[in-house]
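Excluded from the complex is one protein chain; the other protein chains are retained at their positions.
After this line comes chain A, so read on.
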Amino acid sequence: MNFSEVFKLTSQLCKFSPDGKYLASCAQYRLVVREVRSLQVLQLFTCLDQVQHLEWSADSLFILCAMYKRGLVQVWSLEQPEWHCRIDEGSAGLVASCWSPDGRHILNTTEFHLRITVWSLCTKSVSYIKYPKACQQGISFSRDGRYLALAERRDCKDYVSIFVCSDWQLLRHFDTDTQDLAGIEWAPNGCVLAVWDTCLEYKVLLYSLDGRQLAAYCAYEWSLGVKSVAWSPSSQFLAVGSYDGKVRILNHVTWKMLTEFAHPAAISDPRVVVYKEAEKSPRGALGRPACPSFRAAESKYEIAAVPVSLQTLKPAADRANPKIGVGLLAFSPDSYFLATRNDNVPNAVWVWDMQKLRLFVVLEQLGPVRSFQWDPQRPRLAICSGGSKVYLWSPAGCVSVQVPGEGDFQVLSLCWHVTGASLALLSKDHFCLCFLETEDEADGAIGQLGAHT
């Protein structure tokens, strides 16, 4: 595992291009595009203000930089550096901006969610979509880029509009049986839309592409409901994480619950492997000289003997958005594993085996888990917990890797390269790349380390 040098960064804006060739990052008002392999600066663009949002177009030709404070969006072309585009939303303001999947349209959401403006880079045409709903996840493009599902709110009722992305024609418009819709998400196959209600009510609705309601699922009443939703890449499972600390897996045939994964703080199943991060004591005379004092102590994983009790957090009951329930959910690219985080056991990541539908591994870090992401190619999970370490798990074992460099590099978030060969680690104002060995090497190393932990 090798690490690149550290580069400057603001607002954690660092993204690999979808084709995996380039890496765009923003430092204040400068947009820097690097080649991933050499990390040489390819282009340097200067924006009008500090960039708040950065997004690659799907074809990796354009980069969108949004400056919400000034209601501005600037688009840059990699092929033609002299080409530029500036979209000003003026007094309407701007709160969100994103590419359409074809990479030729930009969808800007104005302040107060008054409307969504669709700007085209091909023609002068501008389209408006009224009544977008201000919610957690109100826009969802299907995986093939053909359709846009948009949550709307009119006359105190929730609606979903499905647009054809090629000409922004409204295909379907239907109301949903929700109190206060919180999010929508397409299944990866683009035929089923999952709609879930606000956290006050547990309700998951499934709609076909043609607007028919396929199923409705409600696990319980009178309690805080859905917190997170994730489709498996095979579209076979819909995982619903809720405030009761459980993940319910719905199947794609009957849309009924297959199983539910509880997240108990005490693990007693002897088949479950519990990796516990342990601080490594500074090396004595036997090893190399002790690490420099400014670097945090290294850590390693130890296999804890079950039964294990995990560290739990007592949530404040009188505050909004309590830290309970399953807040993070992610399927591995091959749909074999599901990684979850229960917010009142913040240090632990649960990995579930989707073939056997049972808990497989629990990783307990020393700090609260900030985020995790699966390798897009392999069942390999990268985790960061706001410390100077990055954690990697694969079925063969897991490692904790100290990010080298001067000072404390606090990894707040991370993102994988498309091929899974490298990993961008983002701290508050820096980022670096972590290069992983080729597959055999990496697996060998992880296996070895895993065996020793």
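Methods note: a contact is a pair of C-beta atoms (placed from the backbone, for glycine too) under 8 Å apart; a residue touches a chain by one contact, two chains touch by 3 or more; residues count from 1.
The working rule: contacts and distances are computed from a predicted model.
Engineer: Match the chain absent from this complex view to the correct UniProt protein name in "Lipoyl amidotransferase LIPT1, mitochondrial", "Ciliary neurotrophic factor", "Elongator complex protein 4" or "SSX family member 2 interacting protein".
Structural biologist: The UniProt record for the chain left out of view names it "SSX family member 2 interacting protein".
Engineer: Of A:E35, A:D88 or A:D408, which residue touches the hidden chain?
Structural biologist: From the options A:E35, A:D88 or A:D408, the contact with the absent chain belongs to A:D88.
Engineer: Using the touch rule from the top, list residues of chain A that touch the missing partner.
Structural biologist: These residues of chain A touch the chain that is not shown: 1, 58-59, 77, 82-92, 102-104, 112-115, 119-126, 146, 153, 155-156, 164, 166-167, 169, 171, 179-180, 189-191, 200, 208-210, 222, 280, 283, 286-288, 298, 300, 448-449, 452.
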